[in-house]
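Reviewing the structure listed below.
The complex is shown incomplete by one protein chain, all other protein chains being positioned as in the whole.
Now for subunit A:
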Amino acid sequence: MNIKTKGLLAALLFTAGQLSAQQSDKEGPAFKPHLEHRIMAGFNFGATAPVGLPNTIRKINSYWPEFSPSLGYELGYRITPKWGASVGVKLDYKGMGTKDQVLYFPTIITTEDGGTFAGDFSGKNQTTVRNAYVVFPLSATFTPDNKWRFNLGGYAAWLFSSNFYGSVSDGYIRNGGPTGGKVVIDHATFDFGTDVRKFDIGLQGGALRKVGNKLEVMGNLNWGLRPVFANEFKGLDFPLYNIYLTLGVAYKI
């Protein structure tokens, strides 16, 4: 974990603490700080995508979410009636598929046998992403009333299984760049699964709404700040980020 990350987490904790300290002065004696336990389950919808599409992507023909469950446990600490903090541990699958068309798309492919190919591809692409992470979210929480609870914070995630594969078809690749030799590609597969970074960090925030005695519905946006591939990886010439919305339920235990 780098210094920036540590700083972010520390700032979040500090802010939560400060806010709660201010609040607690005004609260009556009826409220007692307490712990809350929740089991959370849902599905992730979103994309492992660039922020702003590069002009080499000409058309997105289709998009579909992969089966991406999210299951976790959250420990919340309510310091005041309205403010608190929470930490959690989640198993998060983040996945999607897309079919698109690209033009002069630069790529450098390096394979485990030491082979390398650099060139520009024009044609169709299909990519499937399905990465599984163990995620530790940390949030400041705000509970304005009995029905709602909002949270904002960050997360750190460790990859434990990765899939990033697909195919290119109906196009051509030019060796070395736009003036290189042109090779028609009918169909070729690729697999960048082993190049996916082991660690991700990002911002997350969302809301819970009470729908039953112990049951809440949940929506939480998770925005990765670290590119999914390392800088040395040149299969794509732009960074991808994990941007996923978890929709699901929380059960208070």
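Here is the rule we go by: a residue touches a chain if its C-beta (ideal position, glycine included) is under 8 Å from a C-beta of that chain, and two chains touch if they have at least 3 such contacts; residues count from 1.
Definition applied: contacts and distances are computed from a predicted model.
> Considering the UniProt annotation of the chain absent from this complex, which name among "Putative carbohydrate metabolism domain-containing protein", "Acetolactate synthase small subunit", "Acyl-CoA dehydrogenase" or "ABC transporter permease" applies?
The chain we cannot see is, by its UniProt record, "Putative carbohydrate metabolism domain-containing protein".
> Could you tell which one of A:N146, A:T179, A:N213 or A:N231 touches the chain left off the display?
Touching the chain that is not displayed is residue A:T179.
> Need a quick check: the contact residues on subunit A for the chain that isn't drawn.
Residues of subunit A in touch with the missing chain: 45-47, 49, 52-60, 63, 103-104, 109, 111-117, 120, 172, 174-179, 181-190, 209, 217, 219, 245, 247.
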